[in-house]
Structures are given as structure tokens and as C-alpha cells.
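Working notes, beginning with the structure itself.
For this view, one protein chain was removed and the others were kept in their places.
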Amino acid sequence: MAKNSTKPLSHPLLLLLILIAHTAMMVLVIFSFGINAEVVKMAVAVLLADVAGSVILQIVQREACTVDTVMLLVIGMSTIYQSCFGGLSFALKHYIFGLAAFLMCQISYAVTRNPYRAERWKPAWYVLFFALVAAILLLTGSRSMWIDLGFITIQPSEFVKPVFVLIAASSIRTQLNKKTFLGIHFVPDNLMLILCTVVIAGLQWWCRDLGSLPTFVAVAGFGFLLRFCYLREKFSVRLIVFLAGCAVVAGVLAWKLAPAYVQERLHSDIWSDMSGTGYQQVKALTAVAEGGWFGKGAGNGTLIRVAASRTDIVFSTICEEWGLFTGMMTVILVLFLPASILTVPPRSYYHSGLAVGVAAVFMVQMTLNIFGSCNVIPFTGVTIPFISQGGSSMLSSGILAGFLKAAQAPVLTDPVLKKKGGA
Amino acid sequence: MQQQNEPVLNTAAVPSMRRAGKWTALLLTAFFIGLIYLAYRLITQSSFYMAKSGAATYGKVVDRTGDVLFDGTQPLSNYGWGQFADVGNLIGDTSGQMSNTIVAKNIGLLANYSFTYGNNAGTTVLETTLLHSANRAVSNAFGMKNGTAIAYNWKTGEVPVCVSKPCVDIAQGYEGLAAMPEGSLLCKAFYPTVPGSTQKVSTLLAAYESAGVEKINALQYECTGSWTNPNGDDIHCHAEFGHGVQDLAAAFANSCNPYFAQLVQSGNVPLSDIIRTYQHMGYAVNGSEADSFDLNGITIQPGSTTLTNKDEFETEWGALGQGKTLVSPYQLMLFQGAVANGTGSAVKPYLLRSKTAPDGKVSSLASTQYTSQMFSPVAAQAVQDVMTKNAANNYSLVLGGYTCGVKSGTAQIKRTDKSYENSFLVGYCLDESCPVAFCVMIEEREQWDVTAAQIVRVLLDSLNGQIGG
Partner (left out) sequence: MDIQEIFRQYPYFREAATAFVVIFVNICALVILIAAGRERRRGDRRWAKESKGYMLVCQGQTYPLSAAEILIGRHPSADICFPETEISRFHALLTFSNGRWQIEDAGAHNGVIVNGRRISGPCTLHRNDAITIGKRRLVVVKGERM
């Protein structure tokens, strides 16, 4: 066993499994539509991406195959889903963005694989963060989160997420670097995180896009949690009560002060307003109920006629056509990405911060999307990573996946120490 | 340094790196538990979703003997004429014409849909606590009169009779909706109305609770057919020449207005105490908040009254159950339930007994629950004494053979187009074979019409021995 496992990981076996999984799904599509040009296009595209992705990884780099494998599997699956919703037409745009996300993953891996370097570049992340914030303020239309370039719309707030994760992560060395001003000891890094959190929260408030606010709050929260772990003796009962009290007060304040449109979302009963505010959720829930365990069959769904069926209520759209089993399966597959950190622990503080940040983004987004569309919590317009349609979200999810990969296959050369030549 | 064999390399992860894994695992676990809950919720509520969006087929509602009260699987005209004519406005249907009915409020339970088998699963059967034959008998007993009769088992909470006339026949459809008599589409037992002298039960309960049984029973007031309060307003008695000097038992039996008005005005029972007991009994007094009642999803508005100053006519009139006082027959029945069991806390009524899912799985919907303490057990038992004596002395001809307690009432309704009187009888039967609390109301009753007591007799006869246990 030991000998066996020293061999490069069995990429070919994994590739074969992915190919069979995608082919099996495609066979289901063929049951619904027969063999036609669109099916062939889709099959060729998806299988080609699998093979190409695997081969390139095999040649270029053999580390952290979990993340890449799961990404290939999930992107192929979501391309098939998106191509079949309500009738077959190859989702070329989704497919291209999927490939781009895979590429972005490799790029962000290359950038962050060295935790020392990635942390030393923090000033650059701050600049990028404020540049994106400025872009949202200046370039987007009045109080919206979208930049319209005519041929394509970009959602800069999606790209703020990975940058924010880079800012929220911190190392023990940074935390030991205390400054004193007017007799107050403080860690500059922590002050910056607070500032960035306030800025992004204020911006979201101003833009009336509170859907992604929980994501940022969660990332900042876990960032501080890890800092507390570094710096506090223990989680004393008093501290926990204090923090919980703060959270409750903040929650109540946010609840009370939330703008009218948010209040409406928080208090609405979808069943009493089935054609108004509850329309999407009612349709989504009915679709899940109609789909049953095994769905109506690819392409036989009707939820596609409802707005945001490919993004905000995509879980229900999948459940309607493919069944609850497959829907849950897909969600759990996406969970494999942040879960990979459990099998291969990170080697540095900064990477562990990144990994937890990415897990927080993925979890919160999926929670808001899935539980929101199913009327367990208030409904907000957020996406499921890699599954929902949308270029910005896809690319930013790819970048986040790159962080996970970096945490599992780090390169540990400190650029500054190298120059000095060591002590 | 002493040379030694190389020790085995320790590859365990250090605590700080394990921490990241711990937080991630926590997040994952929370999400996973949520996902399992979501799946459970989606599966169990799927029939509700389908029913709400109108995409489901519906099953049957039956009474406690299996007699069909609503059938979503076939045209209702397949049934014999009048099958649905007695409890149509209680059971309702899927047409959407009636919103406060068993079917409308439990549409998710009635849907045939199952997550696994879809719409082809079979037929859902909702069994109610109603006894169709008794409802029919009571409905017929009203004759040409309109009104409502509701009764429930004060031991278990089952509601075997709930009739409201006029009643739509759901088998006939709604084409003649405009020509239907007013009130055909709702069950009057659930809507507050002027209770008349049945309100004296509530006032007496408050008096007993406030001043004690012995003191109240010893109070004597004179009735000369009319009594003038300190503000100079007259409270008239239905007996033109009055009842003379009476004690409480006599005044209760006579339903004497001047006696009760003086009881309220005298200060022997502080008005604040009456208000407090009323509020415990679920009245909204002087605009205060009161919870509405829920009967298997059916909403019943709480009673309300205005009691501001013991010397004012409006307050005294309100405590007598006239004027601004409004209570639903359902709530009056609930008080009787709490009097009958002598605890001051009633068993909550329910209408749905069980659901038989399309796959044949039977799940019970019945549960015996109690209301909050409405009044003290002492007051409940004292009122029970008074009411039982009243029944024995004045209703033995009609209700003979049953150990009952009753209170009659006459509500004076003044509308712009007409004024009339509604006749009430509230009470309970203590017999083991028929432990029910009831409220019967006959609208616009004239002298020679059927009496409420006669309808109660029909009700008791048709339920006797049928609802035990």
C-alpha cells in the first residue's frame, strides 16, 4: 500500500470516472431528446474539457488533484444541467465561463501558493479591494451592482469576494506585529480588516444589494475568529457571552434598521402572496415537489419560465428535471471543494485563513441560495458556486478554488529572506 | 549528544493547522444537517406545495363513520341530493369560494400528492370528528329558521356537530351565488354576534371569582320590570311587571336584567375584576388585544365588549350581553366546556381526527389540549350548580332524561333595515353517554317557532351514545 501510494496520483482513473459520470448523464439527456446536433455539441465539449483538463494537469502539475477533479466534475455537470433546462440548447456561454473558471483557479493557485509572498502582497490586495469598491461606486448604474459594458455585464462585487478572503486571512507573524498609537496597542492588519468590512458593508447597504452581505460578514467573522484563536488565552465564558451579545444586538439592529424592501423580504409569507413577492419561491417549491426523487427528465421542466431559474433558484430547477437525489448530490459535490481541506491540512497560518474564508464564502452562498429558494430563510439573490449561471460568479468561484488548491500544495519560499540570504 | 537510532517521524498536524479544519468541519456539519432538514421538509411538505399551487388532486373528507362530506376525486353530483347541504359551509371545497373552512385551511393535508408517487399515489382521506347524521338531524330541526348549532365533547375536544343555516350545497355549485341567502358561505358558529343573556354566565363567573360564591349567592336585588341607574338610564326587564326581590339563583333562572345590572353597578363586584376575568376568558375589553381562536386552521375572532364605568348604561348593558358585546357561539361553547369539567380550563375543540395518506398510512391529527385558565375552578363549579339547577327546574320537560345545565339568552339586534331577536341556549350535558357542551342560536325567532331547547334535545338525542370515549 505504501509503495503504491508513492506513485503519482491515479489521474487516469479519476479521469475515467469523470468521463463515465458525464457520459451517464448525457445518456439520460439522449433519452429525453434523442441524438441531435445539440447533444453532440454538448457531449464533445464536456468530454473534451474533461480530457484536456486532466491531461494538462497531469503534465503541468500533479499536486492537489482533489480540487481540480471536483471542479472538472462539477463544471461538466453544471454545463449539462444548464444546457437542458426547459429544452436542449448547448449552454456555450456557461461552458466557456466554466473553462475560464478552471483557468482562473490555476492562476490564483500560482499567485497564492506561496503564503509568505501572498501575505506580503497584502498592500496590493488592499489597492485591488478599494479599486473594485471604487469601480462599483463609479462605474455601476445608480445603486446597482452591475457594470454594463454593452456586450457583457460584469458584477464587480463578485470579484470583491476573493480579494476580501485574501484580506481576511492573516498569519501569526502579522498578528505579533503590534503598533502603539496614543498608548493603544493595535495590530494594523486587524484595523485594515475592520475598515474593509465596514466599507464593504456600507457599500452593500448603499447599493441595496444585501444578498452578499452575509457572505462578507461571514468571511470577516471567521477571519476574526482565527485571529482570536491566535491571540486569546481561551474562549472564556465571558468573552463568548460578550461576542454572542454583540452578534444579537447587531442582528436586532440590522433587522430593525433594514430598509423597507428588506423588511418585506424578512416578513413576507410566500403563501399569502403567491403571485407577488412569493412567486419565485412558490414556483421553485412546487417544482421540487413535482420533480420527486428522480425528476421529470432532462429538459422536461417548466420552472425555466420563472425569472432567475438559472441562478437564484437553480437548485429547484435541477431538482425538477433531475430529481431531489441528483440535486442533493450536486450540492454535496460542491461541498467537496472546501471539505478537501480536511483531508490535506494546510501548512501555514495564512493558507489556513484562506481555506476557512473560502469555506465560509461557499457555505454562506449555498445556504442563502438553497435554503432561501426553498423558503427556509429569507430569499436573496445569490448564486451557487459553479452551478449557477453567471460569468462573474463563476470566475470568482474559480479564484476561490485556487486558494484551496494553494493551501494543499504550498510552496514555502520567503522572497524577502531569499534576498537577504538568511541569517 | 549521544548517538542513537533515528526516532520515528511525527507527522501529526499541529494544533493551529487543525483549527482551520475544525472550523471548516463545523461549517460543513451545520450545512449538512441543514440539508437533511431541507430534504425532510421538502418531502413532507410536497403535497402542501402542490395543493397551494393548484397542481394537485384532492381526496375525501369523511365524518367519524366514514360518510363522505367532501370528495375531490369525483363530481359531487354523483352523491345523493342534500349529501353536502348541512355542513357545506364548515367543510368547504376546493373552488376557492370559501376561505375559512376545513378544506381551504387544510388543503395541503387533503392533496393526494406524495413525493415518491406523485399525483398517482391514491386517495387521501381526512377523517373529521363530525357525526353527519347528527348534523343532518340538527339542521332539519331548525326547520325554516336560520341559525347555528355547535357542540363538542368537553372531555376529549371532538366536535361532532357544527351546523350553520342557511348553508350552501357545494354539490350545486356557485352559479346561483347572488340569489343565495346571506350567510350561506360561512359558518356562523365562528363569527362573533350579540350573545344576549348568555353573557350573564360570563358576568356571573367574574362575580364568583371576584367576591366569592357565598357572598354573591346571598345578594338580593329587586326587579320592578325596570331599573334606573345613577345616570338616569333605564334597564328594562323582559318581564313587564318585574320579578320582585330575588336571589341570584332566581335571577339567573329568570334571566333578570335589572338584577344583573344592579350587581354590576353596586360595586360588590369591582368592574376591574369583571374586566380581568373577561380578558382571561378571551374577550377584547375596551379595545385591548385578544388572541383569535384556531380550530384546525379555521380562524375564530375573539369576543369583545366595552366596560368603562359601572354607572353607565353602556357598561351595564354590555355585561348583560347586549349593545356592543359580541361573542362567537364557538367561544360561548368553550366557556361551557370549562364549566362542565369544573376546572375553569376547557379542552380545546378539534375537527380533524386522522389522515389516511394515499399509501394507506394513517396518522392521527387528534390531540386533547387545554386552554389557559379562563376562570377559577371554584367559580366554574358554582356556575355549574346554578346552571344545572336552572335546567332541572325550567327545562326538564324538554331536556328530561339528560343531566344538563343551560342558560338561555335573547339578543336584541337592531339594524338599519330591521330589528329582531336571536334566541340562544348555551349549556352542557354531564351524562357519560353524551358529554357535550353546546351553543344553539336561532335567528329572528318568533313566539311560535321552534325553541333552542328543542334543537338541543334533537342534538343530544342524535349524539347520545355515539361519541363516547
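Labels A and B are assigned to the chains in the order they are written; within every chain, residues are numbered from 1.
We take it that a contact is a pair of C-beta atoms (placed from the backbone, for glycine too) under 8 Å apart; a residue touches a chain by one contact, two chains touch by 3 or more.
Worth saying up front: this structure is predicted, and the values here are computed from it rather than measured.
Annotation: of A:Phe85, A:Tyr116, A:Phe159 or A:Phe216, A:Tyr116 touches the absent chain (contact as defined above). The hidden chain makes contact, of the residues A:Trp121, A:Trp205 or A:Phe336, with A:Phe336. Within the complete assembly, A:Cys65 is the residue of A:Met42, A:Cys65, A:Leu193 or A:Leu354 that touches the hidden chain.
Where chain B meets the chain that is not shown, the touching residues are 1, 6-17, 19. Residue positions on chain A in contact with the hidden chain: 2, 5-6, 9-10, 13-14, 17-18, 20-21, 24-25, 27-28, 30-32, 34-35, 63-66, 69-70, 73, 77, 115-116, 171-173, 176, 229-234, 293-295, 297, 322-323, 325-326, 329, 332-333, 336, 340, 343-349, 408-410, 412-414, 417-418, 422-423, in rising order.
FYI, only the chains that are shown with their structure count from here on.
With centres taken as mean Cα positions, chain B sits 52 Å from chain A.
On chain A, the positions that touch chain B within their shared complex are 172, 222, 225-226, 229-230, 271, 274, 282-283, 285-286, 288-290, 292-293, 324, 328, 331-332, 335, 338-339, 341-342, 345-347, 349, 352-353, 355-356, 359-360, 363, 366-367, 370-371, 374, 376. Residue ranges on chain B touching chain A, taken from their complex, read 13, 16-21, 23-25, 27-28, 30-32, 34-35, 37-39, 41-43, 45-47, 49-50, 52-53, 55, 113, 115-116, 118.
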